[in-house]
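Incomplete set of chains, arranged as in the complex.
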Amino acid sequence: MKTRRDVLRTGAIALGGSLLPQRVHASTTPSLRTPLPGHATPGLPDHVTPVVLPNGTKLPYVMDGGVKVFHLVAQTVKREFAPGMVVDAWGYNGECHGPAIEVVEGDRIRVLVTNELPERTSVHWHGVRLPNGMDGVAGLTQPHIEPGDTWAYEFTLRQQGTLMYHPHSDEMLQMAMGMMGFFIIHPQQPRRPRVDRDFAIFLQEWFVEPGTSTPDPMVMLDFNLFTFNARAWPGTAPLVVRTGDRMRVRLANLSMDSHPIHLHGVSFNVTGTDGGPIPSTAWWPENTVSVPVGTTRDFECVFDEPGDWALHCHKSHHTMNPMGHQLPNMLGVDQSAVAERIRKHLPGYMPMMETGMGNMHEMGRPKNTLPMMTGDGPFGPIEMGGMFTIVKVRNELPRGYDEDPGWYAHPPGTVATKIG
Amino acid sequence: MKTRRDVLRTGAIALGGSLLPQRVHASTTPSLRTPLPGHATPGLPDHVTPVVLPNGTKLPYVMDGGVKVFHLVAQTVKREFAPGMVVDAWGYNGECHGPAIEVVEGDRIRVLVTNELPERTSVHWHGVRLPNGMDGVAGLTQPHIEPGDTWAYEFTLRQQGTLMYHPHSDEMLQMAMGMMGFFIIHPQQPRRPRVDRDFAIFLQEWFVEPGTSTPDPMVMLDFNLFTFNARAWPGTAPLVVRTGDRMRVRLANLSMDSHPIHLHGVSFNVTGTDGGPIPSTAWWPENTVSVPVGTTRDFECVFDEPGDWALHCHKSHHTMNPMGHQLPNMLGVDQSAVAERIRKHLPGYMPMMETGMGNMHEMGRPKNTLPMMTGDGPFGPIEMGGMFTIVKVRNELPRGYDEDPGWYAHPPGTVATKIG
């Protein structure tokens, strides 16, 4: 396998230009292979609000003449979904999902793709208008990229929007393993109104047999892990926003199901897709945006109430961590006699689901498996998992957007009250 | 557990106001706990057409100063899905789903919530803009409501639309058991055009093992009962409309699947979501509106043809009652020899599905289980189940909207005709 330096040099030769970096826009990174943090501002013009990827990263680049040069490395990676659970996934540049590529309309870009996977791959630029031979459909528009090889894609961006990249070679398996990333193209001219906060979250679902660590790519329906940027609650970072900020959230979905993402505390407009901005005459107001498979959805809103507002998938099983769907239905069944007998042999045994599931976050589970419902909030257990996070809206953020401001302190008299 | 009187008095003390009813807007109900019928008009201004809930109910209120006071009681309830099948569900105020809360933009409301379930709960006001502490996310914005306790929520309504309420505590189980209701906010100023008929239907799916009565809340995919306002065809009430009426239907979905609801006889516009009214420039004409999970959809139309027009989910398994999905495929298999032998021991035995399923509504089934396809129409068996009802459109309704006008009498020469 070639070194990065070799690849860059070879790339320069193959494509007829010099790849020696002329101006490094991503000066905080020691290498093109090493992703930037999710809140980095990789050389964007002043009119652009950089996107923030909670729990995610961005891909750095170097300039080669007028060309932004990126380097994606397809790899097996270990990804912690939440404290206590590490998954053997596939991704790019040591990350799962892959680092976001964040560019500007009019940019010419070159993406080097090195395949360090055990099988061949390719990269398709989902939604990007480009020459047919750069489309990345292995077999149809190019050969497969064999393990160990490096290929170059190069094209000029003629659009704006929230796009994606993913393999188009054994794509069912490779996407099930986590191989995907954002490809975000900012407009050349400022769009109005300007957004103050711009987040991007990739939705994904997985089946990992409890007690194991490798996703099962053959599963079509019965998934048991549901993630935001490949993290499951309580492993998901909050979105930090100021009251009055205009917030955009970009959602992407390459799983097998649509995910209806629900935001508490405010209504929003759906303002964009992977096809680009939706004209404002066509905006729909929503509290929940259903993100179909193979699409992205942008929404925008302004909070006028501070607080800790939940943001989650509204399919109720998608805000749970692994649970057995094959258990007998014990709801309402009096298990006291049998529980008594079991406790003689197993002190502390608790009958399951007799009155509901609200106590099941306290139950035992196999190693490397998340509790089904978990996460302590300021008022007790939150009893969620999976696709769940919190938008923390504050009137003041003394330490800025990049620090979790902690739990919201409700003004007296504004919380639901026990009266009997 | 406190009595209702205690709860009201305690509420008054806790919230600093008097809860003695000053003006009873729901004079037909003896108690705040007892729901009103689905076509009640609970103290709405003249410009509002009250919503009708086929097979459903509404929550009454009393005024406390300028505050509308409601009382939701979370309970286990028995619900008849259709004649011959009663389900042990969970709901509110003896009903499943819960009674609709129907209010007006600008109202200040107080909702007392008493938990008579065997486990803790909370109430989230889906899509309502309110102070964070009133959002009902147990653990995050308030403690869980323990069994036997009563809590008060209070907020002012700053929007209009078709919203919902449901638990945000063990919510996967509690919603699977049926805990949800409409929260409909009428606009303060009349919207144009005025609707003549305004219906609301909650979509839900369940798994009840044939022969049992308790829904299995662990089921994620393989549901076997599909309901409109917790009723399955032929248990669903018709929607009665006059030719030329402007009809609105509000659909809500807190199940695990999107439900594409199809209306015969007319095209409609999708005019609202739980985010509020859709501007008319953004309306889509449809014959089928897909209602994603965690959303509501309003549509509006005017029938110019009288008749009995079907309204149903277009996922074909969702217009069936329980059937075994694990049966071997006998379609086209000649079972005559084996049927002959079986009939020696079991007179009248009929081979299954040899030529299709059109005869299966006549087959035997376990106790407390609905026939798979059922319902006799004016022209023979309708062969449907589940999410199916009929919009009865008539030029004249001598006995008004609240009485089923019977089957449509087709004018001669307007019915498909056998010609050979």
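Chains here go by letter, A and B, matching the order in which they are written, and residues are numbered from 1 within each.
Here is the rule we use: a residue touches a chain if its C-beta (ideal position, glycine included) is under 8 Å from a C-beta of that chain, and two chains touch if they have at least 3 such contacts.
No experiment lies behind these values; they were computed from the predicted model shown.
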Of how many identical copies is the complete assembly built, when 2 are given in place?
3
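Just so it is clear, only the chains that are shown with their structure count from here on.
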Approximately how many whole Å separate the CA-defined centres of subunit A and subunit B?
34
For the subunit A and subunit B complex, residues of the former touching the latter
221-222, 258, 260, 262, 264-269, 281-288, 290, 304-310, 313-317, 319-320, 323-325, 327, 329, 331-332, 353-359, 373, 375-383, 390, 408, 410, 414-420
Help me check something: in the complex, which residues belonging to subunit B touch subunit A?
2, 6-7, 10-11, 13-15, 76, 88, 112, 114, 117-120, 122, 124, 126-127, 129-145, 149-153, 159, 163, 168-177, 209, 212, 214-221, 254, 256, 258, 273-279, 281-282, 292-295
